[in-house]
Every structure is written in structure tokens, then in C-alpha cells.
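Have a look at the structure below, then the notes.
The other protein chains are all here in position, but one chain of the complex has been omitted.
Right after this comes subunit A.
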């Protein structure tokens, strides 16, 4: 049951590369894939870096889970791999075919080999067509055999996904969410693909239905030898279905490895934080819950260096500030985030003009923030952060400098000051993938080098029970 079904393609030559990939070998290779969305705005602006240099393999016959917070670029990655979005850079190859540059017969072949199941079965099925027409459409689009064979094939597919033949003439409206998703799966299977991107296929369904659809997907994989890229934000679903899992943050894959290994012993600080967010999970890992502060930064302007540095619980800190308390770091990071956000805030033309002219745009905001963060007593405009012992002298000087710039409306300079003072290798270098463990797992964190302590060790030290 592999590949395009060579016999179906009457008269046309079938690619030699077809079906040469053994189970376990890479079926789809993604190398340094980038997808930027350019801004059409008048003032130009930076592109949104939805996927920013991602490399991994999807092995034949496996289920690769892709997890991450909303907006981290999971779906874009899946769509770019399929060729639904044109990649900005890098490439996707499968069976020796370069997906981005395919055209004509080869493109048609790829469109048969790779399919997608969409998140929302309400939205992905045209509700003016009957289920039969919907499932038959890929066959029609590829001129698959004759009319009667197509109808037979649709009946076969409906049966395969657990629907009945009499559903052929019903409309999507008449089905429950789970049944609709089965229709979507039947449509994806119509052309006998070998690779399917499942874009959060169960997240729109009732929990009671999710399990059944997941089981169906697993059965189909076993029966048809399918390869899945399973995109989800529900970590427990991924743990259930995926053989390997890739963790994505802000357009980048931070950790990739065998599901069980990643789940039981996360290597990357982000993975650790994410897993710790699963209710009940911290009892299993015997670790305190690590709260991820704030929201991910805008992909339009990702942080320099490590993407996760702004929220990282294991961020490398400069030696001279070693004696700062956890609370102090939390506050400083918060101030940093506020300043960054101010800097990148979409501001109107008037605001921009004011800033250019050096007029303080919204100085009062920053005063309030600093007051809140450092409990500064209202000692007039010149008053520095409070002397409650939270900050050391050096730290306080840096914070004061930053606040001064911010007060003048120069958020860029203020951010730079903070980065200069409290930044580290995490803010300067984009970490490379490091192999961790003995099963080829990779994790992109500088702490995997010998120079630094392992992330988990640091997290335990900073957030572990003894630190309580």
C-alpha cells in the first residue's frame, strides 16, 4: 500500500524514486526551511518569521508529533512542507523530489502522495457538497479511473473510516464533528497517499470523540503504512500517538526526539516548561511547576540569540549578577519584556514622529511599571528603584539607566542597556542543535555544551524544592 498506486495512473510513467524509501528511512527531509510573511504595509516593516530555519526528517512509517504554543508556526510549517505555502528559504525533499520546485507531472504526483487533514471539520468541508462528492473530489481532480470505479472507491473509503455507504448522499451539516472529521480523513486517503499532515485533527472535537478519531488514525497507519506529521498543541494526545516529537517555539524547533524520552526527561528548558504546564505532570517528574511567564514575543521581531531567552527559566546569567535573587531576576526580565514590547509596538504615525523628535511618548507608563516592579517609593522624578535589597548597586544602576532612556521615549536604547547589563550568551548567539541522550535526540540550548550546567540541573536549582 505504498505510494501513489502505480497501476492507477493509466499510461503515465511512474517515478523511479517511488516506493524506494524503506520503513524508518527519511521520507521527507526538511532543511533550513524558512517561511516569512512580508508586510504589505505602507511603512514597510519587518516580515513575520513564522518558520525560521527548521531542519528535520520525517521517517517513513512513523508519526512525528509537532507541538508548541499557538502561533509558534506549527501549522505554517506543515503547510509549507506540503507546498501550500511557498517557502522563503531552505528546501523540502521527498523521494528525491524537491517539493518547492515541482511542476507538471511531478507536482501532481506529490499532490497525490502528500495530503492534509485540517483542524476544523466544519470549515474544511464544503457544506454545499454531499459527502460523496467531497470524498470523490480528489479522484476527480486527478482523473482517477472511471466514474463507477470512483464511486466504488468512495464507498470503500467511507467504510474504511467507519462511515456507511448511505452517507454518500448526505451533507456535512447532517453529521457530528467526529463524523465530519472522518469525512476529512477519507478525503485525504482517497488518492492513497504515503504522507499525511494532520493539522490538529482532533482539537476541534469533543474529548469523547477525540480518542476514537485518534484510534482510527492509528489503525489506518498500521493498515496502510502511512507516515504522519501530527500537529497539535495538546501534549497528551501527542504523547499517545507520536513516535517522535518535535517541540517548536517561535518558528524554531528546539527539541526533537523519541516521544517517551522527551516526555520523561525533557532536555530543553522550553520543553520542560511546556510539559510542566500539563496538569498533574509535575508529580511525575518530581519537579516544581515552572510557570511560563507572559506570552511568546512577536514573530515579527524575535529576540536576538536564543528565541526562548526572554522567558527561559534556565537562562545563562552573567557572573557579576550571580547574587541576585530569583524575584529580582523575574522583575528585571519583566521590565525587559515591557521595554521590548514598547519598542515593537505598532505605533501610529504621530507617535513615531514624536519619538523621532525626542518627545517622551508615554513616559508615565514606564514610571508606573517601574513603580510596580521595584516598589519604588514616590520620591520624585529622580528617585531610583527601591532600596529594599532586591537589587545590587550595579544592577540598580543598569536599571536606572534603562528607565532614563525609556522615559525619553528611546525604548530601543533602554532595551539595549538592559541587554548589555543582564544579557549573556543566550541573548547573543542562536544556539545550535546538540545531541543529547543516546537515541539521537537533539535540543537547541547552549547549556548542553560543557561550558554550562545542563538546563534541567539549573531549573532544579532555581525552581526546585530546595529553592522554595
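One rule holds for everything that comes next: contacts are C-beta pairs under 8 Å (C-beta built on N, C-alpha and C of every residue); 3 or more make two chains touch, one makes a residue touch a chain; residues count from 1.
The definition used in the following text is that contacts and distances are computed from a predicted model.
Hidden from the displayed complex is a chain whose UniProt protein name, among "Peptide/nickel transport system permease protein", "Fe-S oxidoreductase", "Carboxyltransferase domain-containing protein" or "D-lactate dehydrogenase (cytochrome)", is "Peptide/nickel transport system permease protein". The missing chain, though absent from the display, is touched by one residue of A:170, A:240, A:300 or A:430; that residue is A:170.
Among A:120, A:156 or A:367, only A:120 touches the chain that is left out of the view. Residues of subunit A in touch with the missing chain: 82, 84, 107-108, 111-112, 115-116, 118-120, 123-130, 137-138, 140-142, 155, 165-166, 168-171, 173-174, 184, 187-188, 190-191.
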